[in-house]
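One protein chain omitted, others in place.
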Amino acid sequence: MSGTYLGMPSFPKAAKDAVHNVTLRANLRHATHTIRDKRAKAVAELEDWALLREAGKQIKDHTLRHLDRYLEQLESAVTAAGGTVHWAADAEEANRIVADLVKATGESEVVKVKSMATQEIGLNEALKAEGISAYETDLAELIVQLGDDRPSHILVPAIHRNRAEIRDIFERKMGSWGRPAPDGLSDSPAELAEAARLHLREKFLRAKVGISGANFMVAETGTLVVFESEGNGRMCLTLPETLISVVGIEKVVPGWRDLEVFLQTLPRSSTAERMNPYTSMWTGTADADGPRTFHLVLLDNGRTGTLADEVGRQALRCIRCSACLNVCPVYERAGGHAYGSVYPGPIGAILSPQLRGIQSEIDVSLPYASSLCGACYEVCPVAIDIPEVLLHLREKVVDQGGKGHRLEKTAIKAAGWILDHPAALAAVEKTASGTRGLHPGRPPGAGAWTADRELPELPAQSFRDWWKKNRT
Amino acid sequence: MSTETGSRDRILARIRAAVADAPDAPEAARDYLDSHAPDDPAAILDLLHENLADYRANVHRAGEAELPALVAQLLAAHGARSVAVPDGLPAAWLAAADVVRRTDDGLLTPYELDAVDAVVTGCALAIAETGTIVLDAGPGQGRRALTLVPDLHICVVRAPDQVVASVPQAMPRLDPTRPLTWISGPSATSDIELDRVEGVHGPRTLEVVLLRD
């Protein structure tokens, strides 16, 4: 993944600031609770939700099991329909391919549809280094790009911003990127959306190269699918002469009919709608309709490594709906930036360490960024058992040892010995109870607990002692 | 052998190694419902009407004879003076409208389309449960840019022929080799505080006419 996030502090450190940022907490709480309730209603409309969820899971599992076959089939279908397929083993190679394709058109600017894959590889930065300007056209991505900020949510990258902050960013920054914000811009969402429409329209109309990702690719037909709401996607996919789509290899599904499952589960899980306003489906190039040249860049970048892990591979089922973020109590308080990745929230906590490897400070801490409450698994439309994968990754972190885990391991081993010897346990309990008047209110080392909480008072006797005296 | 060819082979080899010992994963069981709506054309049409309106499309019903006047009235109500006309649109639909017709010869540039006030089209089909109309660039629909750049889209759906109840019923009737655009209400965004606002880049007004055959 991109170098942008290397050197991120561990999750607890990054989350500490967010937790104490009153504005951020209020923004996140308002947004996540709004969408949470709407999603529950949209899902409750479908009596066969559980069956759709199971079908989605099975389609993805089946595809992943035969991923080589379906990718080869996809490649043939796209090629037959007039497209060109490229394969990129990592971010660097993908960026190289895209930059060369843009340069071959002679253009120095591109318009982009919101895409997780291109964020993951840091495409905008790579293009900038080659003298190519990439304009984000999704409203939230525009807010992030103008604000020189980082995305904090999969669906709503500017979820951490409220309307007043967005108005300020538009007023200050739109002018230096193109058409300035209208005079007297208010903070009503309708006016802000109108400002974005005017600012971006000139870019859409003159665009010669569009760059996108895709939500799905159909192996059988070579069809790519993009779900969106604003119409910026349609603009980028339709008006330019050249279209380049960068898509993770796990986004393929076998057949046309498979889409009927995700067309029902993705919008309801994501924006909590029966259907999102616009979904575009295209197969290669079409005569006199849309781009004359189409390139598909298939991206690995850590996915085959994830596929090799028998527990962790289920993370590749993810359809990027972000329902897990919206229900997560940790995400709600820590915010997306603390996850140090374009993939925040519960899915990010299992996806980022797998795609990047469990090495950096942030990736070692992500599997622990959860209270294991299970709300994420409950809402996941492809039934990714996120708590199960978190536990699995915690085992990997422990197995590789390293900073912070040596001391913990010693303590766990010592406790393990006592717990395996009930007589020793009884003695420890007796000593603790007997000397409880001598214990300081906040014993050393308990700081992480006692900063905001009292410790429980030690009882006069353990249950074990009571039982011995009263029932034997 | 280029680097890319090398990457293709390397990625495929890594996939094969990764799943070599993975358990069998059979094709999906499709136990979900084919439809959630009653098997009654009138009820399905009402559901389509209701769901289109729920996502802020303006919905009208008309017979063939009333259609030209309705289209003319809708264009006038929005102050539209020019209309993009896709190839194959029945001439009668625009017969009563006092507008400049920009017949699409495939050569209208994005800038020219941006100067057109409205577009009138038919569709491939409509899905009642989700309040969706699907365009497939067939006769009377035009290329994708035509229904994207102008700010007003008037779409005529033939009922009951073009109306299906559900997404699973829509799939076999669509041809994936054609460019498809699924439209559920006018363009919208939820990017500001997750509150839905209608009208961003696509047509900000969507008028749907349910045409009785």
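In this document, chain identifiers A and B correspond to the written order of the chains, with residue numbering beginning at 1 in each.
Just so it is clear, contacts are C-beta pairs under 8 Å (C-beta built on N, C-alpha and C of every residue); 3 or more make two chains touch, one makes a residue touch a chain.
Basically, contacts and distances are computed from a predicted model.
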Protein that the absent chain corresponds to, by UniProt name, given "Multicomponent K+:H+ antiporter subunit D", "Succinate dehydrogenase flavoprotein subunit", "Probable quinol oxidase subunit 3" or "(Fe-S)-binding protein": "(Fe-S)-binding protein"
Partners of the unshown chain among those that are drawn: A
Residue among A:15, A:266 or A:323 touching the omitted chain: A:15
Residue of A:104, A:129 or A:419 touching the missing chain in the full complex: A:419
Residue among A:8, A:334, A:347 or A:362 that touches the chain left out of view: A:334
Hidden partner chain, residues of subunit A it touches: 11-12, 15-16, 19-20, 25, 329-330, 333-334, 367-375, 377-378, 391, 393-399, 408-409, 412-413, 416, 419-420, 422, 425, 429, 432, 448-449, 451-456, 458-459, 461-467, 471
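By our rule, only the chains that are shown with their structure count from here on.
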Complex contacts: residues of subunit A adjacent to subunit B: 27, 30-32, 34-35, 45-48, 51-52, 54-55, 58-59, 61-62, 64-68, 71-72, 81, 86-89, 93, 97, 137-140, 143, 156, 158-159, 162-163, 166, 189-190, 192-194, 196-197, 200-201, 204-206, 218, 221, 223, 229-232, 234-235, 237-239, 249, 254, 256-261, 263-264, 267, 271, 273-283, 286, 288-290, 298, 300, 304-305, 307-308, 310, 313
Sites on subunit B touched by subunit A in the complex: 3-5, 7-8, 10-12, 14-19, 21-33, 36, 51, 54-55, 106, 110-111, 114, 127, 129-132, 137, 143-145, 148-149, 167-168, 170-172, 176-197, 199-203
